[in-house]
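I'd like to ask some things about the structure below.
A single protein chain has been omitted; all remaining protein chains appear in their positions.
Right after this comes chain A.
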Amino acid sequence: MTTLAIEAHGLVKTFGENRAVDGVDLAVRAGTVYGVLGPNGAGKTTTVRMLTTLLRPDGGSARVLGHDVVDDADQVRRLIGLTGQYASVDEDLTGTENLVLQSRLVGLSRSQSKRRAAELLENFDLTEAANRPVKHFSGGMRRRIDLAASIVVTPDVLFLDEPTTGLDPRSRGQVWDIVRDLVAGGTTVLLTTQYLDEADQLADRIAVIDRGTVIAEGTSADLKASVGRSSLHLRLADETQRDLAERLVAQTLDTTPHRTPEAGVITAPVADPDVVADLMIRLRAEGVGIDEIGVQRPSLDEVFLTLTGHAADDDTERSAA
């Protein structure tokens, strides 16, 4: 099938001088999970707000299941669900009240709404909190009630803006399970994240976005391949030997090693893992002690570093720029 659930062409949004989104193109196939990966301030939320009809694009166009987000906004709203980055439920209301409210607003009857609210609370393991105001919920519970509110009726396309930011690993796992379940039920999911492993885990395809533009797009494997087949991780026993070791790596593997923020750790793309054996022999010959060495497929962190020239969580440099 080549049906596109979401397609965007040259989306632009400017806030004063700042081009928050600067020509984003997206093509998301129906029934898949699409990850939009980028650091804080890359333009992820602004893109989602345009796709969900909350913000009018300054340039370009976007369609959700064939309906234009500007000209046909009402039809788009009938097809989508949205869980924003900040709790989009009413904190003063209880879990049940929030879900009943949401159900009524999508058009379910009073009795259907009550039934659906109870069912969702049960499914999302929130029954005991049903009559507590949401402001007393834990972070993970809040996220779950938020997700539940987005799926009181099954959306054709669900937008999740940083669904797991700030969650503990267990709550994160729960959110991931919910997303997988929804996709199994036929929903297309677009999620934004700053976590590379999240995109890796969930998304069929990933767009890496930085400073308002898509700088890479493809499957997780595509992105990793673009950085080299595998990568060397070398931890030195004595970090003062770093310069020597880097030179040896550069000579033997014929590449430029990356300095990582971790002292005494060197990483480098490896075209042919066989050569690593040669490297180990040379290191021994030069008296460089090894604490740990390995060859692995590159992580998305490295992909990000290679593509953008800065780390995914490198905020200081960005805000200064």
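In this section, contacts are C-beta pairs under 8 Å (C-beta built on N, C-alpha and C of every residue); 3 or more make two chains touch, one makes a residue touch a chain; residues count from 1.
The definition used in the following text is that contacts and distances are computed from a predicted model.
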item: Chain excluded from display, named as in UniProt, from "ABC transporter", "Transport permease protein", "Dyp-type peroxidase" or "RNA polymerase sigma factor, sigma-70 family"; value: "Transport permease protein"
item: Sole contact to the chain not displayed, among A:34, A:124, A:137 or A:195; value: A:124
item: Which of A:149, A:234 or A:266 contacts the chain that the document leaves out; value: A:149
item: Option touching the unshown chain, where A:88, A:165, A:213 or A:299 are the choices; value: A:88
item: Of A:4, A:70 or A:101, the one touching the omitted chain in the full complex; value: A:101
item: Residues of chain A (touch criterion as defined above) contacting the omitted chain; value: 49, 52-55, 74, 77-78, 80, 82, 84-93, 97, 101-102, 104-108, 116, 119-120, 123-125, 133, 144, 149-154, 169-170, 172-174, 176-178, 181-182, 184-187
